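Only one protein chain is missing; all other protein chains are in place.
Take a look at chain A:
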Amino acid sequence: MSDGHDARRRALMRALAGTGLLAAAAPMPILGAQRGPRIVIAGGGFAGASCALALRRLAPAARVTLIDRQREFVTGPFCNTVVGGLNPAAAITQDHRGLAAAGVDVVHAEIEGVDPSARAAHLADGRRIAGDRLVVAPGIDFDYDALDGYGPEALDRVPAAWPGGAAALRRLHGQLQAMPEDGRVVLTVPDNPYRCPPGPYERASLIAHFLAEHKPRARVLLLDAKNHFSKEPLFRIGWDSRYPGRVEWRGRDDGARAMAIDVAGRRVHTVGGDEIAADVLNVIPPQRAGRLARDAGLADDAGWVPVNVHDFAAPGHEGVHVLGDAIRAEPMPKSAYSAHMQAQVCARAIAQALAGEPPGEAPLINACYSLVAPDYGISVTEVYRINGDRIAAVQQAGGTSALAAGPDTRRAESEYARSLYRNLVRDSFGSGAAPG
């Protein structure tokens, strides 16, 4: 149906081209809409999917179109359980069928670019999908320029797997299975900001868990560009109790920041001048906003997208919103829960604007569990509210799991982690797969 409208629209554009009328016609956003306003969402991860689902609920008269090049979405949450061999990739592979069932127009096509001034997505197959609102949720790209010797051609031998799809996660797990009994796994960790701040340390934990069972003399070394990290005291307590002597962490003051990668030799050259050899090398590269946002001029010089925190609109771009890992939403971390939360706020703001209602303000939450082991969960949570033009953590709330908690609490939090995954996926994609 939309294809027919768009085809007629392109024919109209061709007829108008050269008449001088095209410039006047181009901004008309809803030529193809048969009912209500149209909202176009570029990107079908947690942010884009959550926004689409929430808009169907909050603005049922609007036509919601979600575009993503991939039919399947392998989640960042629980990707480390695939690396550690606890779950198959299928258990964390979601799709957009639940969105379609909720009435979202789902288009699986490569997006060549987005045009903020026309609130339109240009597809590689020549289609152009424009709306009254454009929501851009492009996730992150790796900033390969920031790490000498490392690039997309290196991913087979030295995976990033952040999360990078099912094949990348399986490849990293396969390398762990194939490594020597007394080998060394090295992870390089970037400076902030990056997707999922505690993720590298959960990954080191679940790799250590795999090694403890299958390669008892093998070890894990983290080379970090930072001096401190998310849930640090909890991870250290967990490593000491579950993997004594197996996990080593070196930080910025140890000169551990990765400067260059020798892919063929699986070696890391650090800022401090060390050359560190690995049997399995996992490079988590520095990151920036996804290409769609940067190419459209939505990002700042550092590569991240500034937003209006009341409705996640891109300043200076009427009707354009940006969500998820691509944006500057400090102090909210780049997490799936943050992306889902921002999508709720954005969808509500769009629905209120479409209905001519005044914007309302409600709190935002981030909740994030990490697994130190399958039966050992730890968490961090914050409540935020909007304070002027900034997001601010509510002082009386938030924080990490108790440092002194016993095994029953750790086990309970591991169960909550699995339950949160299922509920977050259901509240974002409408339905989905679940890990054990």
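The rule we apply is simple: a residue touches a chain if its C-beta (ideal position, glycine included) is under 8 Å from a C-beta of that chain, and two chains touch if they have at least 3 such contacts; residues count from 1.
Quick note on the criterion: contacts and distances are computed from a predicted model.
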item: Chain excluded from display, named as in UniProt, from "Cytochrome c domain-containing protein", "Acetolactate synthase, small subunit", "Sugar ABC transporter permease" or "ResB-like domain-containing protein"; value: "Cytochrome c domain-containing protein"
item: Of A:Asp115, A:Asp143, A:Asp274 or A:Asp427, the one touching the omitted chain in the full complex; value: A:Asp427
item: Residue touching the undisplayed chain, where the options are A:Glu181, A:Asp240 or A:Glu361; value: A:Glu361
item: For chain A, residues in touch with the removed chain; value: 54, 337, 340-341, 344-345, 348, 360-365, 367, 379, 381, 383-385, 387-388, 390, 392-399, 401, 405, 409, 412-413, 415-416, 418-420, 422-424, 426-428, 434
